[in-house]
Every structure is written in C-alpha cells, then in structure tokens.
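With one protein chain held back, the other chains of the complex are shown just where they sit.
Showing chain A:
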Amino acid sequence: MSQKQVFPRIRSIYADHYVKGSHRAKHTPRVNRPIRPRVIAWAGPTAFMRDRWYERDSWYKARIQKPEIVPRLHLIDPDRIVETFEERTKVFKAKENDIGFKKRPESVTIERDEEKLEKLARKKQLEIDLDLLKFDHLKIYDHYNIFEDLFMPGVYFNNTQKFGVKYGDTVVVKRGNLLTAADATSEPQIEIESLGSNAYNTVLMLNMDGDGFTAERPNDFDKSQLLHWCIANISDGQKNGETIVPYLPPTPYKGTGYHRIAFILFRHKEKIDFSDIQLKGDHLADRVFRLNRFFKQHENEITPSALNFSQIKYDESVDKTLHQIGMKSPRFFYEWNEPLKPKQIEFPKKAMPFNHYLDMYRPPELVKREMFKKKLERLVHQGKCEKAEYPDIFYPENKKKLPVWQHKELMRENIGSDKYAALYLKNGYKNAVEQAAATEEEEYESFKAQRKETSV
C-alpha cells in the first residue's frame, strides 16, 4: 500500500483572532499535494515586494528589474596599447638612394688637455661653442619631409659642402628656423665653401608649399614648388654667377601658415645651360617648378651637396611683393568642421533651453534663407540694413516686455553675431571675418590720418 503523503499545513496568523460571525479557516486545507510556490511566473521573485526606492512604471503596479544602463564613456584599455610613445611617434623615412656626395671622413686635429677638460666637465663649467659644431643629422629633413617633397620617397643626400645663406647680418637660414617675410625682401648673401677643384655651383631657392596653381597629383614623385631665385654656374671660390631667375621675396599667402623655403646647392664639373628654367612671364604661376623633373634632366651632370631651409609666414611685405608683380594678395580662411552634435531626441529627458536646442538641429540652408528674408524685409521697410550702434537702444523697455530668450536674440541680431552676420555682409566680401578685418584696417588708417593732421 502506498504511503499517504502528508504535507505540512500552515496555520493562519489570524487563527487566534475571534471575529463573531466569520467562518475563517485556521489552517490551509488537508490535501495530498504540496503548496504551490507563491511566485508569479512573468514577474520576478521581488515583484510586489514593497520597496520605497523603486521607479514605478506606469501600467505595472509591480516592481520590475530594469537593466543597468552604463553611460557610454571613452575607455582607454591599457592592454590594447602595445607600442611605446617613441615608437608611435617615430618618423622613419626609408633611405634607399643617396644622390649626393660621399661624406668626407672627419679628421680632428685639435690639441686638447684631456685631464683639464674632464675637470671642467665634472664641475659643470665646460662650455661648447655651438657655432663651431657641424650639424649633419638628416632627421630634421625627415621631420619636415623635405627630401620626399623635393624629390621622391627613398631619396636623400648628405650635406657635404658648407653653405651659408644670410639675410643682412643676423638673419641666417639654417635648418627650419623661423624667419619673417620682411627679413627676406632683399637678396641674401651666399657663402659657398671652396673645395679646391675646378667645379661650378648652382643655387636654387624654392618655396615648397607655395604652389597653389596646379591641382594635386596622386603620385609622390612629381611634386611642384615655386622657384624664387636661381643663380647658376658660380665658379669655385667666386661669389658671382649667372642669374637665371631674378629674386622674388617669399610669398606665403595669408591664412596658409608656414611655408618651407629651401636653398639647394648643386655642384657640377662643367657649365650647364639652364635657359629652359627661365621665366616666361611675370606672374607667380610662371614660377611653378618641379625639382624632381629638373634633377632627372641634369642627373648626370649635377649633384646636390647642401640644403638649408627655413619657415616663413605671411607678413604685410608679402602683400607688397604680390602687388609689385601685378597680383592680388589672396586671403585664405580655415573651414572649420561642423560641431559634433548628440542625436536629437524629440522630448529630451533633461530640460533643455528650447531655442538653443532646436537651433542646433536646424539645417543651415534654412537659416540662410531666414536671414536673407530678414535682410530683404529690412531693406523694403526701412530702406537700409545696417548694424545698430548699440546692442539694444531700448534695453529697459525690452527687458520688461520681452521674454529673456527673445531679448537676447534681439541683441545678438543687433550686434551681428554668428548667423546674423549675414544680414550686414556687404558686396565683395567672402565672409564676415574678412569684412571685419578690412573695416578694422580702414578705421585704423583713418585714425592714423586723423592723428597726423592733429599732430601738425
């Protein structure tokens, strides 16, 4: 006979409370099955548990386990970083073709007292004259990508001849030093080391970043430069040679940053006819030059022996130089990227200033159209669209009348900031920055003129 299973019966907590007339059960019933677990399958075990800190969902009355939302942070995983900083920032240019001369072995014949030098070094009184040092590293040329941009990747040469380029007394062109365009307005003095043999030297002055006239080519070996000066066939020991291309001061345009101005010295045994380099016209575009092609042409005769370069930025003298040629001095402006915006939410969870939020996502064409419409309205109703003298001439009245955001917009419009600059843009100017700069210059000039008058 099967044993009768007895399952424990639970006594009610209200069993001992007597209420007249109620037929309340004191125990759970006697059944031959266990009590079903008090669990609701679709809700977790913590459902219907009273907890004061839960977030109530709207149509549930129960507490739901919500997934933990981890904010999207930018995490740096150190396990993924393998290389050292030096390795990552190393610039390595392959050196396959040496197109220059072999480096002469250095023979030092200076008498020196080793003991005395050691003493001074220990006491940290040993002084080294940097001007006597020979700077022969090619790393600086790698850093500025000089060889690649002048010739081809893989090409290099050592400085085997002393080559000095001086503007005036103090300004010297070394290896990438900064000069002002005003320093370089006149021809520099050139000093070439005489090596004793009956050879000729040729000097070329190139602006490596100056060519804005040719389209960018996809290849690495046909880069173009501007030829500012060429003196050819300088005999060994002499100072004068044939001026093939007359000197033009460097012309880095405004807004284009630093241009590398390189002076290359070539050495050749016999005189070469460089008449094909001669300029065909006066314009800057006629000075476009391709050093790689030029070198390939005269490869068998000439060898590069020295290279100096400096970096030159825009200056007012550049304007003068260009005007003298008959060119207008262009202005370049950096085109900033559009600011990164978070994805737009229809009803942002955090209270946002509504005008700034909605303006952030308005397409720029619509903004332009609105500004144009405003400008036309002003021209029609008031006859002119000029910037107000003051941000808001009716400031106290408007402050009371208008909501704050509208008052601020009105002031922005009157000043002409950001998008409202289009309202006051006059013909002939590309953008508001240019117009502001030009008007500033005009005002400064008129101010100077006034001062001159009053000073007399």
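Here, a contact is a pair of C-beta atoms (placed from the backbone, for glycine too) under 8 Å apart; a residue touches a chain by one contact, two chains touch by 3 or more; residues count from 1.
Rule of thumb we're sticking to: contacts and distances are computed from a predicted model.
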item: Record-based protein name (UniProt) of the chain missing from this complex, from "Large ribosomal subunit protein bL35m", "AP complex subunit sigma", "Cullin family profile domain-containing protein" or "Translation initiation factor eIF2B subunit beta"; value: "Large ribosomal subunit protein bL35m"
item: Residue of A:186, A:406 or A:439 in touch with the missing chain, whole complex considered; value: A:406
item: Touching the absent chain when the full complex is considered, from A:354, A:372, A:390 or A:444; value: A:354
item: Hidden-chain contact residue, picked from the options A:139, A:217 or A:362; value: A:362
item: Options A:16, A:346 or A:389, residue touching the unrepresented chain; value: A:346
item: Hidden partner interface residues of chain A, rising order; value: 344-349, 351-359, 361-363, 366, 370, 403-406, 409
